[in-house]
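Below, a portion of the complex is reproduced, with chain positions unchanged.
Just so it is clear, A, B and C label the chains in written order, and each chain counts residues from 1 on its own.
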């Protein structure tokens, strides 16, 4: 793979090589209100992630000794190049929004031990302030930081048992895609619209898969292409994991 | 893989081997009203697929010489073991429904040449009459049959040019998952709820991928497990493709 | 009346006489999931009726020693000749749907002794898979079969007292109408759109009326016409009652 990437370097509009992430920044504790928060940027994509901790669980989970983590995703109307109507005004949450909210929630729960969390609920909100491709993967990566701080908050307040390892690992996500036949990492919006195949990959910090969602936007893809995309993606999430750990001081 | 499957045979509640589909039946032309239709069964899962052909396209596509294929998925309230509330009564379409509708639409469009289709719209409806796991994969597989007949109808009526190859191939889908460490094909409901990893795979008739959606429900999965699941899935869609061709007389 | 019917015989598109039902079939126990079910056909009209039994009653009825039977009606989007939008997508249940759901519920409750039913709820779903006139009357007639089986199920499980006569009789329904001045039984869709007067009649097995809903679509109708329609309708429901009893083995 690396040979191919080297050959295609210089192709990307922002000068990146095919296996290079955009500049990533994570502003931990951005919000003065939330129990955990992070403002994450993947290049021009900016997502505000907050984690709201509540002692107690929804009715259907009461008395089972388990906690709950869930997520909601949204976009500001002018986060995109063309203004979108608000979903609140349309009176319904769209399919794409639902889909991404569910993806974020599942991804985070993959590293949560709900028994160790105890009967507590953490609600993650990921709101896209500015969109330039990869909003769902930036959201997952930032949400993990907010989640980690909310868990810490719950431990400090005594809602979570001191020794309980409520988090069993870390989780990060990145998009990959095939553009003009070349697999590339972390697509910006102008790349995303040209991609023949588009894939979002969520991994744990030890490199195992939590979600693999690949879609042929143009021609179907074969097994070799799938493998090349997975290699690129794991390279990206490895780097994001390193950044998360650095920021969380672990 | 095959060795492993042989060893685990006999484990499944319905006596199947790990790489075996449930009995599949496709009743082509079930509906007297629709331009194309199929009642498909994957074991206890029964989905009624209809294709509605309209000459013309939505406003945003007018005058571009391209057609449109879209899909909607639904479940009858008592298709499941516990009755669900109707989404019409709740006043909103749920996230899972949206997600599956979008998946079916994307999967079908992967084998549609919208230019060759001309300014015509085909709307696919997949309604689950009885659910026993794999409803979305049965829906895609049945929907292709309904779509093929609707395209034929459009050609007979002169809405589609006689020589236009509006369909560039066939498409079929199947679920796979890992249960107690063993990868298995075409999960029934009782298997699905136990699966650590759950994957839906959509392929074209020539074995390339249209969608790969893998989710770790329990522990994350590694690259070997992912490969084993993909092998099983391609085996399953190959068999479903053969059945589709037989029924369509191609 | 009979003279008139004889004279007009041969007029109907499908060769029926004015006082003849379309072929009626009832597939009892169609659903593997529901406590009672029937797939009923009145000619080209096919309705799937399921009965869902729940031990317990809604909050407003708790502690009164009475049960509850209610119904919901729906149509698949392509059950009709022109595809209709889904009510779930429109975000609201339409007036006609509401009206028919209420009619089915009232009709069934007319033969339910809610005290004998005990604090149990039976929810009936009638979903039209294919529509060719008379969907509401087919729904009522099929729903009774599903209801009877759900009551039996509740008795077998011990939720209903063994000797309690939760059902006080049977109920069946048929449509009648005046076309070109001739009263006719069980209108198919092509007849329904031409009818000057349209009436739905629900009777108990002993021939008494539960519902009489007559509407002048064109010219108002006089007392003689009303009488002729009622005669025809009672003839039809008598035959449907006989079929229900045969199928239920009573």
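Here is the rule we use: a residue touches a chain if its C-beta (ideal position, glycine included) is under 8 Å from a C-beta of that chain, and two chains touch if they have at least 3 such contacts.
Because the structure is a prediction, the values reported are computed rather than measured.
Shown are 3 identical chains; the number of copies across the whole complex in this structure file is 6.
Assume only the chains that are shown with their structure count from here on.
As a whole-number value, the distance joining the C-alpha centres of chain B and chain C reads 34 Å.
Averaging Cα coordinates per chain places chain A and chain B 28 Å apart. Centres computed as Cα averages put chain A at a distance of 52 Å from chain C.
Of all residues in chain A, those that touch two or more other chains are 92. Every residue of chain B that touches chain A in the complex is listed here, in rising order: 92-96, 98-99, 101-102, 106, 110, 199, 203-204, 208-216, 219-223, 226, 230. Listing the residues of chain B that touch chain C in their complex gives 31-34, 37, 44, 48, 50, 52, 72, 74, 76-81, 83, 86-93, 97, 123, 125, 127, 129-132.
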